[in-house]
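My questions all concern the structure below.
A single protein chain has been omitted from the complex, and every remaining protein chain is retained in its original position.
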Amino acid sequence: MSSQQLAIIAGVGSGTGASLARRFASKYTVILLARKPSSYQPVEKEINENGGKAHGISTDISNPESVKAAFEEILTKFPNASVQTAIFNASGMFVRKPLLDITMEDMDAGLGVSVRGALLFAQTVLPLLLNCPPSHQIPPSLFFTGSTAAIKANPTSAVMCVPRHGLRALAISAAKEFGPKGVHVVHVIVDGAIDTPWGQPFLRDKPLEERIDPEGIAQMYWDLHLQGRRGFTFEVDVRGMGERW
Amino acid sequence: MSSQQLAIIAGVGSGTGASLARRFASKYTVILLARKPSSYQPVEKEINENGGKAHGISTDISNPESVKAAFEEILTKFPNASVQTAIFNASGMFVRKPLLDITMEDMDAGLGVSVRGALLFAQTVLPLLLNCPPSHQIPPSLFFTGSTAAIKANPTSAVMCVPRHGLRALAISAAKEFGPKGVHVVHVIVDGAIDTPWGQPFLRDKPLEERIDPEGIAQMYWDLHLQGRRGFTFEVDVRGMGERW
Amino acid sequence: MSSQQLAIIAGVGSGTGASLARRFASKYTVILLARKPSSYQPVEKEINENGGKAHGISTDISNPESVKAAFEEILTKFPNASVQTAIFNASGMFVRKPLLDITMEDMDAGLGVSVRGALLFAQTVLPLLLNCPPSHQIPPSLFFTGSTAAIKANPTSAVMCVPRHGLRALAISAAKEFGPKGVHVVHVIVDGAIDTPWGQPFLRDKPLEERIDPEGIAQMYWDLHLQGRRGFTFEVDVRGMGERW
Partner (left out) sequence: MSSQQLAIIAGVGSGTGASLARRFASKYTVILLARKPSSYQPVEKEINENGGKAHGISTDISNPESVKAAFEEILTKFPNASVQTAIFNASGMFVRKPLLDITMEDMDAGLGVSVRGALLFAQTVLPLLLNCPPSHQIPPSLFFTGSTAAIKANPTSAVMCVPRHGLRALAISAAKEFGPKGVHVVHVIVDGAIDTPWGQPFLRDKPLEERIDPEGIAQMYWDLHLQGRRGFTFEVDVRGMGERW
């Protein structure tokens, strides 16, 4: 279809990424990027079986060749499509460690996804977003999923807060450069524990109302995606009602 | 009606307040507070003529007796209603002045609305919001309209930035105290010139895309009002795509 | 003496204000402003007995007439003096209270000192600081003593954080307006409990190393006062080594 519209989501597992995929599939063909097929296949299948369109691609977001190959596949498979939104939702495995115990591998792993991966993703999708035909009413958007570690640094959390601070700086810089060109860039600060299937063991002692609902997060991205050019939100936070912050 | 649901908006003129009134009137009976009837009457009339329900009350938000009288009128007129949301959208007339030219009256005027008024309003509506029956799916919410002056202070802008910084501190403190009690408190940073009827003389040289659309702002408040207890946003900014920030 | 140099300190009791008075008395004639003579008299006496020069004036810093009278006394008593530095160290009595228990008197008391008082003080001393002869090597400076409540708002702390946020906004605005005119404006964030005589009952359980040393604070003001025009610090924080922040 010449008028096919895409939403590209990097970092799709069973949590926020899956909720984002479902939400944006209500209007767009969703492209799901994750390292392992097992991460995106369940939600890809679910969307395609429910009348939506989803297409997963195994991608290492911190690897230039892998990202390049993924986007070549997208452009080949959807040659006339416009990219309406792109969501960077990938994240490394963050561990709490005393500063003296952090290895360079720990830090590089975090930076590899949150900084290098985010930069690669932004540089690859921005030309596509800039090309999004102005006839579409909704401005093209680029989201970065961040966290409280992006604005607050705590002891034993350098492996988390250094890459997240960097990601936020990248997002702000991109928002200021591409906002005036019509691309809506958003940084989302998720503050607290998200209620995901894989997070259940850690959430056991956490009252339900302090666990953030991934469907609610996805709805927020959607609402922000619909904002017009005369009212861009750059940054939002989201937390459970009982969260201490 | 015993199940009547109210949205109380303080600071309703021809700009954001009117847009908020229209947006929330799609579901709620809207109570419009402004000092002069001429401020709220046009939108009150418009809503009532279009099938919604609006009720305006002349209120000086910085005056305890006036605020008390307004809420007595609300409770008398809508005895069994629940207050679903309350929006503090009032603002003093801010002037740019060199620091040495600021009079105590200038500063008191700003503080009178943005701090004293906001405190009065919050203290009056919070008990009503806490009483909002849990049967309603949407958590009760309390919004404060702020601006970039809440987070950034510039030369010759003390009359603006001092009250707005104070308002933001009040909002954060309220959010942390009442979030765990189920009331969703939000601070909105409007960054830039809003495209209002009364603002036209100042906006002449400003490209349309740098003027913030008040309908878009109102939609954002609405979207945030709909957030569930497991995903409260505390703070958002909104600006035109061309805004320098 | 025609070349007499003054340091004017508003808010002098037994804590930081007294330490500041002692420190600045090493070079300047210190003018000590406090509401009650009993607040400034001990340190005034101590300085004068130890070879320094101190002059106390009973002043209600939130009252325009009182501030006017104090400065008339200063200019009468020290007609040819230059004002080298001015320190706003006054503070209201802050109480922790649930938001719904805060009275307008509570809030006005905080605003009266931290906003109105700070504005009055700044407007009165800035013309004197601007007049400070350029022959003196050290640029004139204006300090505002703030606290963590200036940048962080907590539940039940609105009486503290609203005025302190406002004070900080005033300080930033002043720094940006008067820095280019050669006046060095500084905002100091004191984070934690200061080890003062009157604070002992509250400090009992606090390890010594978490109590901030007022002499250390005073030394910091002094160091910053000595900064040249090509290296102004606007903001510093200070906390005990064990402070959680």
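When the chains are written out, they are named A, B and C in that same order, and each has its own residue count from 1.
By definition in this document, a residue touches a chain if its C-beta (ideal position, glycine included) is under 8 Å from a C-beta of that chain, and two chains touch if they have at least 3 such contacts.
Computed from a prediction, not measured in an experiment: that's the story for all the values here.
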> Which chains here would be touched by the one that got left out?
Replying inline: A, C
> Which of these, A:S157, A:T196, A:Q219 or A:T233, touches the one chain of the complex that we don't see?
Replying inline: A:S157
> Per the definition of touch given earlier, which of C:G52, C:G92 or C:P139 contacts the omitted chain?
Replying inline: C:P139
> What residue numbers in chain A mark contact with the hidden partner chain?
Replying inline: 64, 98-100, 102, 104, 107-108, 111, 115-116, 119-120, 122-123, 126-127, 149, 153-158, 161-166, 168-174, 176-178
> Hey, which chain C residues sit against the chain that's not shown?
Replying inline: 139, 176, 179-180, 182, 184, 195, 208-209, 211-213, 216-217, 219-220, 223, 226-245
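Note that in this section only the chains that are shown with their structure count from here on.
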>> Quick check on this structure: which chain has its C-alpha centroid closest to the centroid of all protein C-alpha atoms?
In response: B
>> Quick check: how many Å separate the C-alpha centres of chain B and chain C?
In response: 35
>> Show the residues in chain A shared as contacts by 2 or more other chains, in ascending order.
In response: none
